[in-house]
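Questions regarding the structure given below will be posed in turn.
Only a single protein chain was left out; the remaining protein chains are all shown in position.
Lettered A, B, C and D in written order, each chain numbered from 1.
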Amino acid sequence: MQVKLTDITLSYPSQPPVLTHLNLTVANGELVALLGPSGSGKTTLLNLLAGLLTPSAGTLTFDGTDVTQQDPRQRHIGMVFQDYALYPHLSVLANIAFPLKMAHVKRPERRAQARHYAQLVHVDDQLTKLPRALSGGQQQRVALARALVKHPALLLLDEPLSNLDAALRVELRDEIRRLQRLTGVTTLFVTHDQTDALRIADRIVVLANGQIQQVGTGEQLYRHPHTQFVAEFIGTPRLNCVPYATAAPFLTIPGLPTARTLGIRSEALTLVPATATPQPILAQLTATVTRQVVIGRDRQTNLATPWGSLLSTTLPAMPAGQPVQLAVTARGSFLFDAAGHCIWDGDCDA
Amino acid sequence: MQVKLTDITLSYPSQPPVLTHLNLTVANGELVALLGPSGSGKTTLLNLLAGLLTPSAGTLTFDGTDVTQQDPRQRHIGMVFQDYALYPHLSVLANIAFPLKMAHVKRPERRAQARHYAQLVHVDDQLTKLPRALSGGQQQRVALARALVKHPALLLLDEPLSNLDAALRVELRDEIRRLQRLTGVTTLFVTHDQTDALRIADRIVVLANGQIQQVGTGEQLYRHPHTQFVAEFIGTPRLNCVPYATAAPFLTIPGLPTARTLGIRSEALTLVPATATPQPILAQLTATVTRQVVIGRDRQTNLATPWGSLLSTTLPAMPAGQPVQLAVTARGSFLFDAAGHCIWDGDCDA
Amino acid sequence: MLNAKPTLKSTLVALLYLAPLLLIVGVFTLWPLLTSFLMSGYTHYNYFTNHVGGFGGANFSYLWHDPNFHLALRHTLIFVLGVVPATVILALGIALLLNRITWLATFFRTVYFLPFVTATVAISLVWGWLLRPDNGLINLLFRTHIDWLNDPRYALGAVIMVCIWQNLGVNIILFLAGLGRIDRRYQAAATLDGASTWQRLTNVTWPLLLPMTVLITVNAIVTNFKVFNQIYALFHGTAGPGNAALTLMYYLYQQFYVENQYPVAAACGVVLFALILLVTGLAALYFHRHAWWEGRR
Amino acid sequence: MKIYKITFIYLLLTLGAVTMLLPFGWMLLTSLQPAATTFATGHLAIPTAWQWVNYPRAWHAAPFARYCLNSLVVTLTTTVGQMLTSILAAFAFTHLRFYGRRVLFDGLIALMMVPGELLLIPNFVTMTRLHWVDTYAALIVPWLASIFAMFALRQAFTAQSPTTYYAARLDGASNWQYLWQILVPANRSTLTAVAVLQIIGSWNAFMWPLIITNSDRLRTLPVGLMAFTSEAGTNYPLLMAATVCVLLPLLVLYLLLQKYIIAGVTRTNLKG
Partner (left out) sequence: ATSTTRPVTITFWHGMTDQHKATLNHLITQFNRSQTRYRVVGSSQGDFASLQHKIMAGAKAHTLPTIAQTAYTNVPTYVQGGFITPLDPYLKPGALKDVYPAFLKATTYRDRTYAFPFSKSARILFYSPQLLKRTGLRVPRTWAELSRDGQKVHAQGLTGVAFDQSFMSELDDLIAQTGTPLISDQLKVNANSPAALKATHVIYDMLQQKTATTAGTDGYGSTQFFAGKTLFYCGSSAAIPIMQASAPKGFRWQTAPLPSYQGHHATSIAGNDLVLFKSASPAQRRGAAAFMTFLLQKRQTTYWAQKTGYLPLTKAAQRDTKFQAYLAKHPTAKAANQSIKFGFQDVAFRGYPQYFMALSQATDQMTSQHQTPEKAMGRLQRQTERIIKQNR
């Protein structure tokens, strides 16, 4: 099902609008991840798609038919609510089977199906419990199973994995992806975990300030952010930002009068390479290591530089206080103007 | 405050025990991250510390005094519940100020303080709203502010950041760490995000199957897991596991009769290096690239090898189908026996 | 807390909270109840001088042999069966409708509340008028010529009608309060899960409303078993034509206040009490099976 | 919702509303009739002459001002008292663990079933022993506990998420503070509904106030309505006029409070 939002504006009573003139098209069978800061309106957007909220202006079409005013029930939507909304009076099995019951699926059939999905999300040992006797993650998985079991035409997942441990999260994420591929259901997936988004989404939508900031694949967003907001929002550790005025004297590229900020990804800060690399270099800096932290296979190095404190993830282990010669590669560096638009991007211009 | 759990067993009515003979000591002023699979009993453990649950056996002491039967109210605990448990009829400000009100802090003073903490968690523009008009992440932040505002003697955080976007998450995580350092409050912190755990925790506790699996710093857990469970649980992408029988013929180390499984971290799978590296090599393999995915600055490569499908994060960009020569470095490789205990660890023995 | 066991101390604390209620109930309900239980066994009893001639089951055997008591018993059961389900279901239906509307909502809610505040005397007068054989609105409506209140065949039915109507107000209010407490997320989730309005009602609203339904049902059973005022007012101080609306409570009243057979009235009270207890117990059992009688935990 | 659905709902409600309004309308009309007509025909009719004087006449037929004051005092104190005792007990049954909890609760519910007529005279005797006959205490004290209210509140309290209780305890609230600062305000709707029902019950109470008082000094409004009934008949227009006066305060009160009853702790803004 193709989903199209045209010029949607929505506000809660006596509040400033949450979404303003929002436009978005999701192609049939696409899996779209919705990213955005907390409180940016992601849940609101999903509720709108589900028909639980009606926009104050704009239209919503499914496969070309206007459904702005359509009853939620007719939309065939599977949804995982952010707070699960499990039916407190129903057992896990009954919760999962609920949509099938509503569709008048026969009892043995629906129990079998529910059991199958319970297995998929690993709650098959909790089938007779009531939701209140489940752990947070178990509840979330039940909610996920409930959304999947009915083979919806549109799947809306509001942070469906936020309470799961890493291993399970990866497993279920991949399972969602597999099912989605298999059934070709159009899916919107809110997540705060960029790895999730980057890993399984066909496209990523970044929502902020009531507007879609950018739509693209994970790589597009990471490498070619349209705005400083997107650049900062996507990628961990966070983008290093340096005032353009400070950085300008060091730069090897011609000055850009509208530039205000230089953004440098942590992997774009490397040691000045011994051998010549194919990477063009934007600037060279002398710096001192202030701290190193090892996180799994990552080593994050805090550096004191003439541009202020910067963070790199490429440096090898070295003691604090060690002076180093840094290179800023063009790839992974961006220039933004006062409005935050990206006006130069080391990847394209290289 | 020093927290000590001795031989704690706990079960919910007519359920198998969730915690069995559990022992754990948290030093005064320590920040401990609690990791574990979903449903492993993390929330249960926090509830037990808070006094909301009484163990069926074992004792709990705070600074040496037995508090197993003590009223929760006397424990001076700040807690973020997994489902927030905000007071539905109180505004955001009143929610945050509630613990101060209970402590008979004067009204202007407590409003000022509540405002301060609201600012800290960025909900200062929502102060008059009721919880039900907040987004999921906003609710979570209010819960966090409420737990912090009263300067507790023990801080229990049950996935306090799960619903926040990456940037905010990092910011608040660091804020928690800063405050914790400042006040020296002993803190237990449940999280599913290993970066969080590795980044801010003094020590990490891995809980599974009703037992503490291992306690240590992030690096200890990552480099020297005691068990296969911990090795698999810590680190993304997940540890590559190969049956020892399959791998043995390739290995350069003497055979270990009790070994059952070989575990290989994704960064321990490298191209056979052109130059001699200081790293000892465990085995060499011929493999074919099946798929590559770029996630932020990571590139994950799926490989078809004689040991089955493996995942590496060290390979450069290359097309699918390309044959490669792989080296398995000793560092990042482990051998486990049938019970899952680590009997050989490439790091120590190197 | 979550899994706390009762201790002596916690029991003492709880008793402090319960004390005011228990004290009042003990003195003004339990104590008189016990005395009247005792009285039901007295024979040759002088109520005023408190002279007890003997103790035995004579009063119960009096009841057993009194055809009027049998009549009252039968009527009471029919009455409760007629009123309780109907009033609970109707009240729920109306509450649901009232809960859905916004325009003129206050007006409608107030109107449906009216019968409850209106004095029983006034209500019985009006119903007396509505139920008249000639020109009575009910007869006009159904195109019948029934003398509802003076024909023994219909009198009990008429009382049932009036009581259903009068009970609605309270139950609607309680249901509205209960409905207001149900988190709308469940409705939303169910809608998305494809539940029709009716399915939502039966699968979500109804079970979530169960604590309130238990309250309303138990209350309805209790009050309707004890029906008296409406009958007294509707039939001008009699139990209806040919005792057609003689209920246990009316019988009790007659025995106590009119015929001065105090121990017989007490015995009737015991029977009535046991009967309500039995029926409520059955209802409780039914709800208990649905695990909600004890509330949420 | 579809427009036809809305129309249907309103149609149904209006139909019901008419039957609810009829008796009330009849009451109002009767209260304005000259005595003769209604008594004679028992029909609903628009009064030929609107007898507004019925109201002042009814008002002066008994010391209604005094009755009104008594009703107010009694209703207010009993309702407040009832709510207090019920709230305390309901809380204990919801959140406290103690021996005999189930038994005590079921026992109290069983006491709801005691026929009130059976209690009248024993309680009168008790009042005499306490020397409370013809005092406010007699009108108030026996009604300071209501098992129904306790039951209703407990049902509401148990339906509330228990984690707020734990959160409050951790936040340093005592049971007492939790009760008054969280539980009670969070259950405003049920409390209001129950209070309204109790107020009405207390306001309309008739038999006990009559039995337990001997003089006009302490009598309440419903007792005043007896002034219009005699051995040989009833003066309906005056009775209805007085009845209207008695129940009008209740209606006003209900109008004021009903928005609390309806506005529970629902999630707003989600259609459902």
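Note that in this section a contact is a pair of C-beta atoms (placed from the backbone, for glycine too) under 8 Å apart; a residue touches a chain by one contact, two chains touch by 3 or more.
Treat the numbers as computed from the prediction; the structure is a model and nothing was measured.
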Chains in view touching the one left out: C, D
Which of D:9, D:29, D:80 or D:121 contacts the chain that the document leaves out: D:121
Contact partner of the left-out chain, one of D:26, D:105, D:228 or D:260: D:228
For chain D, residues in touch with the removed chain: 35-42, 61, 120-121, 124-125, 127-129, 133, 207, 210-211, 214-215, 223, 226-233, 235
For chain C, the residues touching the chain missing from this view: 46-49, 68, 128, 147, 149-152, 234-238, 241-244, 254, 257-261
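Heads up, the rule we're going with is that only the chains that are shown with their structure count from here on.
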A-C or B-C, whichever has more C-beta pairs in contact: A-C
Contacts with 2+ other chains: residues of chain B: 12, 47, 52, 72, 83, 133
Chain C residues counted as touching two or more neighbouring chains: 1-2, 4-5, 183, 185-186, 188, 191, 296-297
Touch list for chain C against partner chain B, complex: 1-5
Chain A-touching residues of chain C, taken from the complex the two chains share: 183, 185-186, 188-196, 199, 203-204, 207-208, 210, 292, 296-297
Complex contact set, residues of chain D against chain C: 1, 6, 9-10, 12-13, 16-17, 19-24, 26-27, 30, 42-44, 84-86, 88-89, 91-92, 94, 96-101, 104, 108-119, 122-123, 126, 141-142, 144-145, 147-148, 150-152, 154-159, 162, 166, 169, 175, 189-190, 192-193, 196-197, 200, 204, 222, 225, 236, 239-240, 243, 246-247, 250-251, 254-255, 258-259, 261-268, 270-272
